[in-house]
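Removed: one protein chain of the complex. Kept in place: all other protein chains.
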Amino acid sequence: MDLLHGLVLVFVAIGGTAVVLTRDPLAQSIVVSFYGILLGILFFVFQAPDVALSQIVVGAVALPMMILLALAKAKAEEE
Amino acid sequence: MSLRGRRNLFALGVLGFSVLFLWGLNGLPAFGHYEGVYGITLNRVAVTQRHATNLVAAVTFDYRGFDTLGEEFILFAAVVGVAILLRAQRDEAATPDEEDEETKDESRDAPHTSDAVRVLGLALIGPTVLFGLYIVAHGHLTPGGGFQGGVVLATAALLVYLTGEYVALRRVSPESVTELAESVGAGGYAAIGFIGLLTGQAFLTNVLPLGMTGQLNSSGTILLINLAVGVGVAGGFSLILAEFLEQTLLVREREHG
Partner (left out) sequence: MSFLPFAVAAWLFAVGLYGIVTSRHLIHLVVCLSVVQSSTYVLLLAIGYRTGASAPIFVEIPPGAPAVDPVVQALTLTDVVVAATVSALLLAMAVQVHKKAGTFDPDELDTLQG
């Protein structure tokens, strides 16, 4: 356990908390994409490049995009 | 249940969870000192056994291939679920004169896309597709594989949409193609498993010639399953994105028309 591991782990914990505490889903989709990148970095320092790669494409791109699209759909219907 | 009641239930649950977690932690080796027999054995023998240098791919698509087949079908079922849920709504919204939908697409007042987004998006589409294909094809050699590369390929379709060309998106990933890719990916995985049965061995046995370690054409069924999963995941994610997009645009169309 070195400093790098500890630092990234603390960032991930803060990131996860931020995702949960962001109550507005629109803002949350941006926060969750940062959280996805943080998790990706964590997996890199855990020597898991395969998992990091899939986490970055899924967590930072696919999931936020799906949230935005779901919100856009609901909002367009409300108007 | 009231918010207060829910909070109390949550506190109780977390208390129980902490007890179980600490109990479980007691039996775990300290961080950085894992002595898992399977992992250590695989690290020694897998490269010579399967001629794949990326052990994660070897475990995913060969040693635990049957488990991954299940995962692939969970993915398949989830994608079908999204399509069913969102398509039911589309039918409700569909207008009788669907024949001239194509012409309406062109004239629809789409949201204005800035030139910077268009240029950057268009420039990135080619490299993204290439990168996705590279990641899928080299899964058994270097980090990557069908799951990651498939999602990268689907984001290329997303880039096409971001540049403001929804009509173009329909052309590059029409439903018939994404549906076919999704089904061929999942079905192809199972079909590769049957090659083992045909030669009189167990389901998903790696019976194909293994080739030279480190070359693209190596590792037998690992490479083939990798490609099948890549096709399936790319199709599945494109289908999910297209379904959500279709919804949004239909509603917009209904408002203006």
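In order of appearance the chains are A and B, and numbering begins at 1 in each one.
Please note the rule applied: a residue touches a chain if its C-beta (ideal position, glycine included) is under 8 Å from a C-beta of that chain, and two chains touch if they have at least 3 such contacts.
Bear in mind the structure is a predicted one, so any value in this text is a computation, not a measurement.
Colleague: In the full complex, which residues of subunit A touch the absent chain?
Modeller: So the residues of subunit A touching the unseen chain are 1, 5-6, 9-10, 12-13, 16-17, 19-21, 23, 25, 28-29, 32, 35, 39, 42-43, 46-51, 54-55, 58-59, 62-63, 66-67, 70-71, 73-74, 77.
Colleague: Can you name the residues of subunit B that touch the chain not displayed here?
Modeller: Those residues of subunit B that touch the unshown chain are 3, 6-7, 9-10, 13-14, 17-18, 21, 25, 28-34, 36, 38-40, 42-48, 53-56, 58-60, 64, 67-68, 71, 74-75, 78-79, 81-82, 85-86, 89, 141-143, 145, 147-148, 150-151, 214, 233, 236-237, 240, 243-244, 247.
Heads up, the rule we're going with is that only the chains that are shown with their structure count from here on.
Colleague: In angstrom, rounded to a whole number, how far apart do the mean CA points of subunit A and subunit B lie?
Modeller: That gives a centre separation of 17 Å.
Colleague: Considering the complex alone, what residue numbers of subunit B touch subunit A?
Modeller: It is residues 31-32, 54, 56-57, 135, 143-145, 147-148, 151-152, 154-155, 158, 237, 240-241, 244-245, 247-248, 251-252, 255 of subunit B that touch subunit A.
Colleague: If we count contacts the way the header does, which residues on subunit A are in touch with subunit B in the complex?
Modeller: Residues in contact with subunit B: 1, 48-54, 57-58, 61-62, 65-66, 69-70, 72-73, 76-77, 79.
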